[in-house]
Structure formats: structure tokens, C-alpha cells
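Every protein chain of the complex appears in place save one, which is left out.
Chain IDs A and B follow the sequence of writing; residue 1 opens each chain.
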Amino acid sequence: MLQAIDLSKRYEDGHLALDHVNFEVKSGEIFCLLGANGAGKTTAINLFLNFIDPTDGKALINEIDSCKLPLEAKKHVAYVSENVMLYGNFTARQNLDFFAKLGGKPNLSKNDYYTVMREVGLQEKAFEAKLKTFSKGMRQKIGIAIAIIKDAENILLDEPTSGLDPKAAAEFQNMLLRLKEQGKAIFMSTHDIFRAKAVADRVGIMKEGRLVMLRTREQFLEENLEKVYLEYMQETTA
Amino acid sequence: MLTIIHREITEKIHSLQFITLFIVATALFIISSGIFIQQYSLRSTFYEDGINETHLNPSTARLKIFQRPNPLGFVADGGARFEPAGIVLTPKGRQSALESGPENFKLDIVPELDWAFLFKIIFSLYALLLTFRSVSGEKEQGTLRLILANSLSRPRLLIAKYLSTMILLTLPIVTGMLISLIYISFSMPEILTLSNLLRITGTLLLTLAYLSIFVLLGLLASTLIEKSSVVLLSLLSIWIFMVIIIPNTSGILADTFSPLPSEYETSQKVGPIIQNAVWEKIDGLKIRIQNGEFQSKEEIIKESNRLFQEGQIDVAKHYHEYENAMQSRSNLAANISRFSPTALFQYAAQSMVNSGPDRETWFRNNITEYSETYDDYILSKVGELVGTSYFSFSTSTTFNGEHVNLVSPEPKEYDGNKSDFPHFIDVVPPFSQNIRSAMLDFCGILIWNLLLASCAILAIRRCDVR
Partner (left out) sequence: MLKTIFLRELLEYFKSTKFLIGFCIVLFLMSTSTYLNMTEYVQRHQDYLSAVEKVTTRGFSVDVLREPQVMSVLIQGKDRKLGNQLEINYMRIPVETSGYMGGFASQHHRFLAGFQAIDYAFIVRVVMSLLVIFLAYNAICGEKMQGTLKLALSNALPRDKLILGKLLGGLAIIGIMLISATLACLLLLMINPQIALQGIHYTRLAGITASSALYLAMFFCMGLYISVLVNKSGTSLMILLQIWVFLIIIYPNLSVYLAKKIITLPGKEQLADQKRAVFEPYQKEYDINRKAFHDMIVSGKRDKNILINNFNITAQRAAMNHLVDMEYSQQMTRQMHVGHQLGTLSPAVLYDSIVQGFARTDVSAFDRFLKEVKIYWDQYIEQYKLRYTDREAYKNSDLPVFKSSQQSISVIIADSIKPHILLLMFSVLFFVLAYTSFLRKDVR
């Protein structure tokens, strides 16, 4: 379970990136955070991962404060970043192996890695190929494989579908739904309103550091989500 | 094309890299001038003192000829501190090294911090740093495709990049040179002569030609290799070899490959030569004395002196051969090092400002010429020419029951008025002569330039810009 309680972040230059944000992602739930560039979505993720300290409020992972006990908290979360390069000189399996060990899974076999890579839809011939030969979509699959192999209860995804082709994006969507069925709490920041509509149980819209809208699946399926989103965005520019 | 040059210059001139280059270069120029002024004043004092001493009391037995310190030593020192302060000339043209001022041989050998050093090491490195990303970096950023999407030929792009880097390098060089010159001319206004300024301008041109090699090399590697970091690694490897390894290994390579006997082996031949050439003659003399060939003691001594001097010719020849062998070995070393453009530049720069081994050779040749005048003077005053020997001897014999000491003869000092002594005049070779000796090395540098330029243009034509 991921919880943001009054989460605020003001940077050294005075910019208020996150302004008392509250939300909760329960296990077996996909929460999508929508918003323009610079709305504060990535800041929220950085706070959960303790890459920065909050100015106010808390980011809880399985009710552990990630600011106070970062290492303990990070045991229960996996992270998929936007456009990760990974280690170019290493093969897919070696990359997976390294991050699995860091994620607290030191005793996995080759076959375990292969299973996961098959699961994310990577072609067999790529398993032992060097990462620098990979396309963006393939790299993203490895990124997700790393998250899967860690087998944490919570998953943070930062713009995971940006730059993916439709087929890869569709595969990715299925992946997420499967993870959800396994009971993971999934937090995803995205620009992709259609993707959000397809998978999210709840969506939030962020604007200038504030969470300006929260809708459950039932709610946003009733009203037109695109329209709502654009309305909120226009208010910004107005 | 001007647009590109303009963009390149404005982009780089504000970069941290260029600003540090500028500051570091200026600081180094100032430090190098400061050091030079101090060393030059020490050398000048030593020189003036020596010259005064010689002028007051010129010797007909052992003439000290001091070499004027090079006022352009700050451009290219040419190993002045390894050279003797001058030459001791004795009758019959024998030259030996004059002891220089105090020099601590225990200090670490460090290269002289002259302009040539700054150009050949520091600036060549900067030339690489300024160029290694010029093509590969733009490829990585994707801007190369954007630029080439316009109607601009690839070689023109390369030329634009080349010219802009050269302009960027010229700025700190000219600034540094001017600051240096102003600084030095405050304490040594006499260096500002037309000929010296011409020599310095020549060095500037030479420097630009030299640095252009590295700029072209950087451009070439940057076009050939995809990743900027690999480009830099390869360039630095080449740089280390060209600038540091090849010039420094040439000494030991020449030692290894020129089949000369070692110094010890050569020295071992001296003994037998002396034995053959001198002692046997003296022993022969003793027998002749016993045979009663001589009438008086004076006659014996005269004959012994003559034999000794005759024997010395062989010894002198041996030393001379060794000296020539060392000289040819050092020439071989120089030629080996000419594989590297850095060495070409160093030698050409030395010629430009008249320093280094060529200067010493010129000086010694002049003394050889002068020694005739010197010998004539001694003949006219003392009446006889006695050359000094590489070794002295002393033995005795008996003549008519009388003890006779046979010792090696020494040149005599003339005690009379020596106001008409023909002093040696140290002249600097004409610039045209120096230019001529720099020409070959300069051509070498130009060939490197042409070679790399054509490679770079070929490479960018074939470069895969995807």
C-alpha cells in the first residue's frame, strides 16, 4: 500500500513542486496520476523513493515512512523509470541478475530470469544480447522485468509508456493488469490519458503541485475523462 | 559556413573548458616569463663577469670563451642548462667545456617551462579537448543530422569546425605571447629588435601549423569513432605516444640501435693508444740518449716535447672519434624522434630562435675559425705553439750522469702587453640561415597536416550520420 499524507515539497529555489498532496494506492489497485510536464508527478515518486526529503507530510510504503526508514521502505517497492538506459555492456540477463540481487533476490537461477523475460514478452534471442543493441521498447521491457523479479508489493512507474509503439504499449497494459491481479499496489505517472483510462482503478490529475481532481473508475467512465482533463489543463493556462 | 564558424565560436567561448584554458594558459605564460627573466639575469651576470675577466686578462695558454645566453630562450630553451657555459680554447685549436655556474645535478630533471613546452604539451592537449566531440558529440545530440539536412556540404562543415577551433586556439596563444613579451621587455627591453620579433612571428606560425595537426587529428577521430568517450580515449593514447613517449624513448632507442662501443669500452682504448703513441716514443728516446744521439740536455727536452706532441695526435683523434660518435648517436636519436610531430615542432622552434645543439655547433665552428687567429697571435708573441694534452706525464732519465726530468710541455703565458689581443666575437647566425635549418622540420609538420586533412575529409564524406 502506498500513501501520500499531506505530502509537500518546496525546492531550494523556492519552487513549490508538491503542495499538500493526499492519496492512497491499495493493493490490487492501479492509480494513475495525470498531469502536464512539471506538475509534480516525478517529485512524488522521488519522495516515495527518498531521493529527496519532503518539506512536509509523509510518503508511506506499507505504512513505513520512506523518509525515516528509507531502506526498510524501499524493500517493499519496485520502480520503473521513464527511458532507462541500463548497463550497455551487459546482457539482458546480467542486468536482471544485478538488479535482482540488489532487490534482495540473490539466489535466482538463469531459468527464473528467462521466465520473467518471456513474461514481459522479450524475444528469446535477446536474452543474452548486450543491452546497448536494444531498442527503447526492449529496454523498457527489461525495466519492467526488473520490477517483476523484485516481487515487491508496490510498484512505482514513471511515464512507463512514453515512446513505446502501440503493440509494445498494449503488451505493457496486459502486464500491468496481471500484476494488479497478483495484488500489487501500482502507482503510475503518465501523460497518456487513454492508457490511464484503460487500466486505472482511480485517476488523479495534478496541476502546479496540487492534486486537483480524483476520480474512481466508475466516475471517470461516466463522464468524459479527456474533456475533464483538458478543462483542468485550460484553467492552468487561463 | 560563416554561420557555423560563428556558432561554434560563440558556443565554445563561453564554455567552462575554454575559460579555464584561457586562464591556465595566461598564468603559465606569466610564470614561464618570470622564471626566464630570473634565469636569464643569472646567466647574463655569469656571462658578463666571464667576459670582463677575459677582456682584462686574455690568456695565451688557456682562453675562456663564454657563450652569450640566448635572449630568446623563453621561446625554446633547447636544453641550455645541459650545455657548457662556453669553451676553453687552448693553442692548436683544442676545445673543452667551460665549467658553468653552480648547477645542481641532484635535482630532478624537469622539462624547461618555455613557450615550446606550453605549445607542445599543454596546447596540443587542449586542441584535442576542443575537438574530440565536434562530430561524434553532434551525432550523439542529433544536431549533426539537423545541420546536414540543410544544403551544406560535409567537407565545408568540417572546414568550418576546423577554422573555428583554430581561431579559438589562436586567441589564448596570441594573448599569452603578448603578455609574456610585455612582461619580459620590462626587464629586458633589448629583446625588442626587428629580427627577434620576426623570429617570434615565425614561431607563432610554426605553432599554429603544429597545433593544426592535433585539431585535424581530433576531427578525424571524432568522425571515425561513434562514442565521444572512446574518441577521447583514443586521442589521448595517441597524444601520449606522440608528445611524451616517442620523443623520450628516442634516446634509449638510439643507444640500443646504434652499434657504438660503450663509453667504458672506448675509454679502455685510451690506455693502449697512449702506450703506443707516447710511452713507446719516450722509451725510444731513452735508448737514443744511451746511444749518445744527443749533445745537450736542452736537445733531449726539445725532442721529448716534440715526441709527446706527436703522440698526442693519436690520442686527440681517438677522443675526437668518440665525440663524433656521440654526436651521431644524438643525431640518430633526434631523427628517431622525428616520427612524432612534437619533436619536429621542438627542433623547428629551436632553429627559429637559434637555440639547442645547432647553436652550440655554430658557436664551436666559429671558435674553430677563430682559433687560427688565436694561434697566429700566440706565435707572434710567445714564439711557439704548444698544444695541451689529454693527459700529462712525468718521467726522468740520466744524461751524462745528470738527472733529467721529462715532463709534458705546457703552453706558455705571455707576460707582455696584450692590448692588441684579438678577442673572439660571438655572433648570432642570420635569421635566413636558421629558417633554412627549420625548413625540413616545418615541411614535416605540413605533411602531417596534409595527410590528416585529407583523411578527415575522406572520413566525413563516408561518415554514417544516421
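Going forward, a contact is a pair of C-beta atoms (placed from the backbone, for glycine too) under 8 Å apart; a residue touches a chain by one contact, two chains touch by 3 or more.
On a predicted model such as this, the values are computed, not experimentally measured, just so you know.
Of the candidate positions B:Pro247, B:Gly311 or B:Pro411, contact with the unshown chain belongs to B:Pro247.
Contact with the undisplayed chain is limited, among B:Gly93, B:Pro155, B:Pro357 or B:Pro429, to B:Pro357. Within the whole complex, the absent chain has one touching residue among B:Leu224, B:Ile301, B:Met326 or B:Val465, and that is B:Met326.
Checked against the full complex, the one of B:Leu152, B:Leu233 or B:Val465 touching the unshown chain is B:Leu233.
In the complete assembly, the contact with the undisplayed chain comes from B:Glu99, out of B:Glu48, B:Glu99 or B:Glu293. On the side of chain A, touch with the chain left out of the figure occurs at residues 42, 46, 49, 51-52, 71-72, 74-75, 77-79, 81, 83-90, 94, 98-99, 101-104, 106, 143, 146, 150, 156. Chain B residues in contact with the hidden partner, per the touch definition given at the top, are 16-17, 20, 24, 28, 31, 35, 38, 79, 82-84, 96-97, 99, 101-102, 104-111, 113, 121-122, 125, 129, 133, 228-230, 232-234, 236-237, 240, 244-245, 247-256, 262-268, 270, 319, 322-323, 326-327, 329-330, 333, 357, 394, 396, 398, 403, 405.
Everything that follows uses one rule, which is that only the chains that are shown with their structure count from here on.
With centres defined as mean CA coordinates, chain B is found 68 Å away from chain A.
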